[in-house]
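Missing here: one protein chain of the complex. Every other protein chain is in place.
Should a chain be cited, it is by its letter among A and B, assigned in written order, with residues numbered from 1 in that chain.
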Amino acid sequence: MSLTTADPFALEPEPGRALAWRAGARLVHRSNIFWVLGSLVLLVGGVAGVLIQVVPSWRHLYLDQNLLATFQAPFSSGHILGTDNLGRDMFWQLVGGLGISLSIGVGVSLISVVLGLLIGIFGGFFGQVADAVTNVVVDVTWAFPAILLAVVFAGWIGPSLTTVILSLALTNWAGFARIVRGEVLSLRERDFVSAARVLGVPKVIISARHFVVNLLPVTMVMVVYFIATSIIGEAGLSFLGLGVQAPTPSLGLILTVGRDYLAISPWMVVLPGVLLALGVLFLNALGDHLRDLLDPFGRIQRR
Amino acid sequence: MTTVAELESVTKIYRVRGQGVHHVAVDDVSFSVDAGETLGIVGESGSGKTTVARMLLRLTRPTSGRLTIKGIDIWAADRETRKQLPRAVQVIFQDPYASLDPRMSVGASISEGARRVFGRQQATRDLGRLLDIVGLPQRYRNLYPRELSGGQRQRVAIARALAMQPAVLVADEPVSALDVSMQGQVLNLLNDLRAELQLTCVFISHDLGIVRQFCERVLVMERGKVVEEGLPEEIFNSPTHPYTKSLIDALPRMSW
Partner (left out) sequence: MSSPMVVKPPEPADAGVQAPVPALEISGLSIALRTGRTEKPLVTDVSLAVAPGEIVGLVGESGSGKSLTALASIGLLPQGVEVSAGEVRLDGESLLAMDRKRLRSLCGSSISMIFQDPLSSLDPCARIGNQIIETIRAHKRVSVGEAKRDAVELLDRVGIPRAKERMRSYPYEFSGGMRQRVMIAAALVLRPRVLLADEPTTALDVTTQAGIVELVRELRSEMQMSVIWISHDLGLVGRLADRVAVMYAGEIVELAPTADLFRSSQHPYTAGLIRSGTRLSYGERFGFVPGTVTEPGHWPAGCRFLPRCDRATEACASHPLLESRGLATVRCVHPLTEGAGA
């Protein structure tokens, strides 16, 4: 008596449980508590920083001046981190600055990533001529210093948040476009892409459905790196006076003002400096961590 | 017998720019395939058999020569005419782990091309029928490739190709990457399908033994050229070209 059926197809193994499709949930689960907490802190800080500038009743937190209590040291007279040259609360100034930094970071990052994807895929998949043109554009942009572009924009539309975002985004995308092009060059040789072409799927749809989706891990890692570089970039531009202008808080602005008063009190330089360093360090490390999780084969290089 | 596919003096030369070096992958190959026929192309690496397939699938441009499927000159046709090609010829690739997009569900992969040609609703209806034809349970349509075995993935690839109702099916080493004990399942499936659907089949393999059992006619390729052509039994029993002889000698010995 046979215990098995005759139908061979019935004997193939039942596949395992349906996999969790919420990739984010999986990432969180696999990261240890440090990353999760750190990201949360940064997120909360950034959101708070934006809120205090947007919600009218909260503006006073960072705008209130007290000329009788300037350059207070931290832990004195009710200000956790002291006050700045106009007696404004340093803690809220820094939070506000963080909010600006992160907003700019996210904005620049998203624009860079989208531009990078579009142009990288165009060069990698749409023919030799497209590739040649793209490479020239990418190389020129890559070499172009963001500061120079910022100077141009500052002269044209005046220094502001927009200037910062535009000058950073329009130079940043090139590095990512290079990575995308490289990935597309190898992806397009994969059999499932060949199969899609034989099936008659137009190249544009293949790009969206196969390339972008398969590039998501790389993209996510680059987004985090870009936020880090944009924060430094913004601080630098504001420091030079080409970016955000008072009264909008900015870590770079605080630094540049504090520089003049270094003899009186170091806190206006030290505090935003430390915050910048810690924030960028954390973001770079977070990017590395994500890369370890998502890209074990080391295709992504930090700029 | 009507000729469904034809190659006329097709050549593919790869040039390395600036070095003057060139590699002749396919050298003046001509052959034709009749409706309902199964043609086998046998060769090892470097023989050019895969390049021939890719030119026939409009993936690699020939350096010279003409390729026609159902009367359409596939490389000279205009855009409108080219749209008929996905219904004329489809493909099954060798590596079941690379031929499906890991981020697309089985159902989405199978109807990826059919959706565009027959419309979304029709394609979804056909999906159920196709899964049956290749012997996969209906609920597999929501699974992802990583949950399937190699043999199951190949069946998904077959379903995807058949969804287009092609006249010609090009199978490029369809079982070489599968475990030996499971190759027969996929081969028998292909056998049944080509009979039932009256498919014309171009079967590419390095395994002369499989080709002999599966194909009505055989081409042997070596270094880009066709060195022998004929019925499998004839080639087996009285090979004329030394390369064919060495292929036969190297076949595994299963009986003692």
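The rule is short, and it goes like this: a contact is a pair of C-beta atoms (placed from the backbone, for glycine too) under 8 Å apart; a residue touches a chain by one contact, two chains touch by 3 or more.
Predicted model only: the values in this text are computed from it and were never measured.
The hidden chain makes contact, of the residues B:8, B:27 or B:216, with B:216.
Only one of B:59, B:117, B:182 or B:227 touches the absent chain when the whole complex is considered: B:182. Where subunit B meets the missing chain, the touching residues are 44-45, 149, 151-152, 179-185, 187-188, 191, 206, 209-210, 212-216, 232-233, 246-247, 249-256.
Here is the rule we use: only the chains that are shown with their structure count from here on.
Separation between the centroids of subunit A and subunit B, computed from CA atoms only, is 45 Å. Those residues of subunit A that touch subunit B in the shared complex are 8-9, 12-13, 15-16, 18-19, 190-192, 194-201, 209-210, 213-214. Subunit B contributes residues 54, 57-59, 83, 85-86, 89-91, 93-95, 98-104, 109, 112-113, 116-117, 135-136, 140, 142-144, 146-149, 151-152, 157, 160, 164, 185 to its touches with subunit A in the complex.
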